[in-house]
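Taking it in order: structure first as structure tokens, then the write-up.
Our next item is subunit A:
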Amino acid sequence: MQIQIEYYLILSAALFIIGVTGVLIRRNAIVVFMCIELMLNSANLTLITFSSYLGNSIGQLFVFFVMAVAAAEAAVGLAIIIALFRNKRTVNIDEINIFKW
Partner candidate 1 sequence: MENSLLLTYLLLIPFIGSIALLFIKAEKENLIRYFGLGISVIAFLLSLVIYFNFDPSNSSFQFVHKFKWIENLNINYFVGIDGMALLLLVLTTFLTPLTLISSWTSINKKVKEFTFFMLFLELGMLGVFVSLDLFLFYFFWEAMLIPMYFIIGIWGGQERIYAAVKFFIYTMAGSLVMLVAIIWLAIHASNYLGKFTTDLVELYSVAPLFDLSIQNYLFIAFALSFAIKVPLFPFHTWLPDAHVQAPTAGSVILAGVLLKMGTYGLLRYNLPLFPAASLHFASFMSTLAVIGIIYGALVAMVQTDMKKLVAYSSVAHLGFVVLGIFAMTQESMQGAIIQMINHGLSTGALFLLVGMLYERTHTREISYYGGIAKLVPVYSFFLLLVSLSSIGLPGLNGFVGEFLILLGSFKSTVLNSWWYTVFATTGVIFAAVYLLWMYKRVVFGKVVNPKLNDLTDLNKREIFVLVPIIIFIVWIGIYPGTFLNVSEKTSDKIIERVFEPPKVELK
Partner candidate 2 sequence: MIDLIYLAVFLPLLGFLINGIFGSKIKNVERSKIPFLGEKIIGLIGSGAIGIAFLIVIGAFFETLSLPADQRTNYVNLFTWMKVGALDVSFAYQVDQLSLIMALVVTGVGFIIHVYSIGYMHGDRSFWRFFAYLNLFIFAMMNLILADNFVLMFLGWEGVGLCSYLLIGFWYDKDFEKSTTSAAGLKAFVVNRIGDVGFLLGMFLIYLFFDSLKFSEVFSRAVSFDVPEHIFTLITLFLFIGAIGKSAQIPLYVWLPDAMAGPTPVSALIHAATMVTAGVYMVARTSVLYAMAPTTMMIVAVIGVFTAFFAATIGLVQNDIKKVLAYSTISQLGYMFLAMGAGAFSAGIFHLMTHAFFKALLFLGAGSIIHAMHEQQDIQHYGGLKKYLPITYGTFLVAAMAISGIPPLSGFFSKDEILWFSYTNLGFVFWLIGVLTAMMTAFYMFRLYFLTFDGKPRFDEKQTHPHESPKMMTVPLIVLAVLSAIGGFIGIPEIFSGAHGNAFHSWLSPIFKSANLKLSYFGAHSHFEEYLLMAISVAGALGGILGAAYIYLKRPSIAVNTVEKFKSIYTTLWNKYYVDEVYDATVINPIVNSSRSFLWKLFDNKIIDGLVNGMARSVGDVSALIRKLQTGIVQSYALVMMIGILLAMFWLILSF
């Protein structure tokens, strides 16, 4: 039985939604961050699925770039979390509201 492209897409959607749910319900900034990584990966899965099904490598190139960006993002983001933790002694994002008007 051939694996239909829908399966991959639905799997990707499921992972993405898991990531979203995590972002919405977790307080810990690090977990939220990890959820974002999960969402990025779900997007990657979609890209690769299409790349494979269309026989075109450009989707995979994009995944490569996404990985690089994810690495950069993780580096900066975690550095921010460290800096924040030093200041506020917390990584609970509902206690961090310096963006408030």
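Criterion: a residue touches a chain if its C-beta (ideal position, glycine included) is under 8 Å from a C-beta of that chain, and two chains touch if they have at least 3 such contacts; residues count from 1.
If you want to know what made the cut, all candidates are chains of the complex that A comes from, given by their letters.
Just so you know, these numbers come straight off a predicted model, no measurement behind them.
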Touching chain, any copy counted, for subunit A within the complex - options 1 or 2 = 2
What part of subunit A is in contact with candidate 2 in the complex they form?
-> 20, 23-24, 32, 93-94, 96-101
